[in-house]
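Removed: one protein chain of the complex. Kept in place: all other protein chains.
So, subunit A:
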Amino acid sequence: MKGFLLRLAAKLAAGLVMVFTVATFTFFLVHALPGNPGDAAYEGYVLGGMPPELARAKVSVVYGFTSHEPLVDQYLGYLGQLLHGNLGVSISYSGVPVADVIRAAVPWTVLPVLSGLLLSFLVGCTAGVVAALRRNSRSGSLLSLSGSLMAGVPSFVLALLLAFLFHTLWNVLPYGDTSDVTIAPGFTAEYLGSVATHAVLPVATYALLGYGGWLLTMKSSVASVLGDDFILAAELRGIAPATRMRYVGRNAVLPLFTTLALSVGHMFAGSVLIEDVFDYPGLGNLLLKSIGNRDYPLMGGAFLLITVTIVVANILAELLYSVIDPRVRR
């Protein structure tokens, strides 16, 4: 137990260092980008017929900063605010705190990504077990082939294809936004149903994207465990087939948990493209828009959140691993 807590503390410390590093890099990289939102807005006001003096004053009021401070001072100020949990004020959503903007978007990314990931993991792993057990038969090779094909499809192609088939062509599933705008949000069956149907396409995309990878990894993992001595030993001890399958399953799925944790981060990054295709107002969509609008604080906040998610997912995977693998536990 003591060793476990020590490892956990070490993981957390490493995670903090990671978050700090990413925050720093984001800050400087974003500021190195060409174009400046203050200048852009200033030019906009001037073009709109506002006197330059007034425009400058308005910019400094709206954006709440003076861009002539040295970069290092800005950076230190940013870190100080960050320590207080303050991510700054969004530029494109004028005046709204970044934390609020992000908080509104987070569930629309987290829920679809996690359910898609879970779905693809369950379906892919099950198919992988079957593919491994039947690897010398036609059905097994067909299953493996489906995995290889699905693993090779780029995310945006798949998203566009699904959107085209199920919305444009057959119009069986809604597209864009998180629910029907005519339905008032609330804890009603109608609203939740609408949310669910709107989530089908993004979730299906996430699930299908992961499916091939899980299938192929699980297949090779099961095949290698099947060749392990202890499986033959169990057979020669007359262990029941169902019990032997449990032995195989648990041993085979173990190495996949590391990949699962890593893929959480992968999926969040992938949500940028997929939410754009489905016009789904999640974190990925937000990030894309904030880049388009040169909304520095929002960009920084979104990047930071994705980093934190990945770090947390890795720590969780580590904890989970130590629960299920006795060799790591003690």
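We take it that a residue touches a chain if its C-beta (ideal position, glycine included) is under 8 Å from a C-beta of that chain, and two chains touch if they have at least 3 such contacts; residues count from 1.
Definition applied: contacts and distances are computed from a predicted model.
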Name of the absent chain as recorded in UniProt (options "Cytochrome C oxidase subunit IV family protein", "HypC/HybG/HupF family hydrogenase formation chaperone", "Dimethyl sulfoxide reductase anchor subunit" or "Dipeptide/oligopeptide/nickel ABC transporter ATP-binding protein"): "Dipeptide/oligopeptide/nickel ABC transporter ATP-binding protein"
Among A:Asp177, A:Asp228, A:Asp276 or A:Glu318, residue touching the chain not depicted: A:Asp228
Hidden partner chain, touching residue among A:Ala223, A:Ile239 or A:Leu316: A:Ile239
Residue of A:Pro70, A:Gly292 or A:Pro326 in touch with the missing chain, whole complex considered: A:Pro326
Positions on subunit A where the hidden chain makes contact: 228-230, 232-241, 243, 247, 250-251, 254, 324-327, 330
